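Note that one protein chain of the assembly has been removed; the remaining protein chains are unaltered in position.
After this line comes chain A, so read on.
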Amino acid sequence: MEYVNPEGLRLDGRRPMEMRQLRAEIGVVSKADGSAVFEMGNTKVIAAVYGPREVFIERVQNRSQQMNDQALVRCEYSMANFSTGDRMRKPKGDRRSTEISLVIRQTMEACILTHLMPRSQIDIFVQVLQADGGTRSACINAATLALADAGIPMRDLVTSCSAGFLNGTPLLDLNYVEDSAGGPDVTVGILPKLDKVTLLQMDAKLAMDTFENVMQLATEGCKAVATYIREILLEHTKQLEFRRGL
């Protein structure tokens, strides 16, 4: 199948290096400490953060897991039944969602200053409302926004974006059709300020030099997401401050 036509346009009319439209909204769950909705094109993800709060002993399987000098970060990823074209009826806790929960947890744990909140836990819940490829990235971006909204101290914002390689062209921010083409899909998560990579996933083979190009492209995408997220957060903070008044 032709994923990039001779004019250099993709199936949804984007250029190879073009991202889908981003949209973010903060404060969508009123009872949560922090929450956000993040959209990348037709992919829509909601994230809610609770905490830092007291550790629930009964929930922690192993008591030694309750660390005395830093916060415990938990993450739960789920997909709404209506998020995909064919309504899925999978039981909760299948392999895919367990894996993504783990990935998100590890990525967020790397940037949260857990040592500032000893003997507490932070719960991150992310749910995919509409799936159109790149859910992993969208979840990480939504979780970052929600954590920042909850006032949890972080080293840096984590942003994520994916890139692929189809028809001999590196493509930024794959959608569902491109994702299911079976080509390589590189998901990258970076700390934009520190200029470090915290997440790198690829489930296919790719030549060394093309991989570098694809990763470079994904990193550029992450930086674009970071600029957008920063804008949204600053706007939100200003809004809260002036509404509060003196």
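Everything below uses one rule, namely that a contact is a pair of C-beta atoms (placed from the backbone, for glycine too) under 8 Å apart; a residue touches a chain by one contact, two chains touch by 3 or more; residues count from 1.
One rule holds in what follows: contacts and distances are computed from a predicted model.
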> Given the options "Trafficking protein particle complex subunit", "CBF/Mak21 family-domain-containing protein", "S1 motif domain-containing protein" or "BolA-like protein", which would UniProt use as the protein name of the unshown chain?
Replying inline: "S1 motif domain-containing protein"
>> Among A:V4, A:M79 or A:L233, exactly one should touch the missing chain; which is it?
In response: A:L233
> Out of A:E7, A:E54, A:D86 or A:D203, which touches the unshown chain?
Replying inline: A:E54
>> If the hidden chain were put back, which residues of chain A would touch it?
In response: 25-28, 30, 33-34, 51-54, 71, 113, 117-120, 148-157, 192-194, 230, 233-234, 236-246
